[in-house]
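Structure record follows, encoded as structure tokens.
Excluded from the complex is one protein chain; the other protein chains are retained at their positions.
So that you can tell them apart, the chains are marked A and B in the order they are listed, and the count of residues begins at 1 in each.
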């Protein structure tokens, strides 16, 4: 069961630049497009005329038009026009609250009246010119919570990413995990280590020596419904570690937006935000390429794990200290999903009560 | 539920020229082959010996032979011979009434005793040397009735085929639809229009000016179980339109035989019959190529529509005036399917009654 009353990253602007985009999110098939005045809209991907996917159509004069028989839609899901037809009595389709912010399109798959753009995860770096961002998108055939587990326990880097960011010292440094409200933080600090290849390159990219011992940190923050931002970095040893002055460290934020497609598939928006050399587009491209290769290493493992778990649905897994990040994140999610269900039941009861009162008075 | 007591196009002669052809029609797996004296036969695609598909075998001395262990079949579904075996007591398999006519192989998937070749759709042009025909075959993953809807409402040409036969004037001309017995006719007439690219080429191919205003017509005729023949053409404006003398018009018949494979897949035999320059094989080839490209544009839309409808089985679709052709065709089909079921029930009751009378008398 997904948290429906929440903002998920749906796509990036380039994906809707040329034509509408069909994408399934939390089991809902949606079509995203840029309509009048460039405002993004999201509708059910189902033409009310004959059921064709609207994502096979195109945008004409700011209106989404079905590519089968030309029915034009308004961004609120009502029909706008159709040649030779009066559309006033046509049934509407569902429209989804959608906001373009921080370089992403965010969608709210739940109750539209509860959608508050102020609840979109605040990304300070996305609006700060001192920072640069690069990222990509992968489709993975696994429950998005397996990716939460993955990202909230970086022990796996030692094995899955042995040749890039993994190193034995990661698993030797036990993580500390805590839940603060709806946020879960799991952090690891390593001292006097040799920087692994990815970080040696980052130090060089940042104009720093890469052949000295370093301190390294990983601070993973989960926030609902499925965002994980990880502060990562290295500093020359003895300069203060995480708190070292900028001239001794290379650091960045690993950005992970996990958007469920179905119960066993997901869209993985990954990227890195950095506050050094933000104007260096070539550096952005090379970091993106390196990160893309590393993150692709997780895919086969996650899909094989999903297959094993689907075949063994009742089998209990271990919950070790290293798994606390994932375990606590899932607990937060379960609590919020339960609250959402309770809230929905309450509103339904209230609405039934109101109608009963009205009827009695009428 | 398919209409079973009806003639469907099963294949074309070239498909059985080299070896037997396995094809599923109305959920029945069949094998088609050319047996003794070149007569076409259709059997269940299931060897009574060990269940291998007979379509993997070959024809030897006019008999279909299983490619696994060599059982030879008669065209009536009885076993003919097998080396070292007495086949008299072998179980028979089902044989299907089949007729070769008009350049197609026609099959009757229902009760064999009701199969009357006289009921095969009469195609006058197929036997008239003044006409030429060219066509092809597509496999589509959709309910064949979605293709009936498609062909009985050519509004979609404006959108799906915007660059070839589509033009805004089509949807601006409201169609007139009527059911006459079991036939449904939906027709559209456009006046003083610029001929779209396909028709401009046809005018030129016919030795006529293509840069003058024209009248255009589309008369779609549905006949059960799933044949749609569409009279289409353009005439220089003011010369009588549909009734203009031959020297002012280019016209033809779009031929569509829709053969269900399963509930959600079909074989689409498409083609064009024309009564100008019938001897021009190059023109036949170029029309066939153009038509093939245009008709391929429908495939992605129909398969995506099918996926949407399969996921939303209870959702009501709109039935606009432009949809009347499809709606009325489906009504004819439903009426005939119900009649077929009633007829079958009646025959079963009669047969039970006859046996009871016999038993009482015995």
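We take it that a contact is a pair of C-beta atoms (placed from the backbone, for glycine too) under 8 Å apart; a residue touches a chain by one contact, two chains touch by 3 or more.
Being a predicted model, the structure only gives us computed values, none of them experimental.
The missing chain, though absent from the display, is touched by one residue of B:68, B:102 or B:242; that residue is B:68. When you scan B:29, B:119, B:204 or B:307 for touch with the missing chain, the hit is B:29. Contact with the chain that does not appear here is found for just one residue of B:38, B:51, B:129 or B:181, B:51.
Looking at subunit A, the residues touching the absent chain are 149, 153, 155-156, 158-160, 168, 171-172, 174, 300-301, 304-305, 307-309, 311-312, 315-318, 320-323. Contact between subunit B and the unshown chain involves residues 29, 45-46, 48-53, 56-57, 65-70, 83-85, 90-91.
Following the convention adopted for this analysis, only the chains that are shown with their structure count from here on.
The distance from the centre of subunit A to the centre of subunit B, each centre being the mean of the chain's C-alpha atoms, comes to 48 Å.
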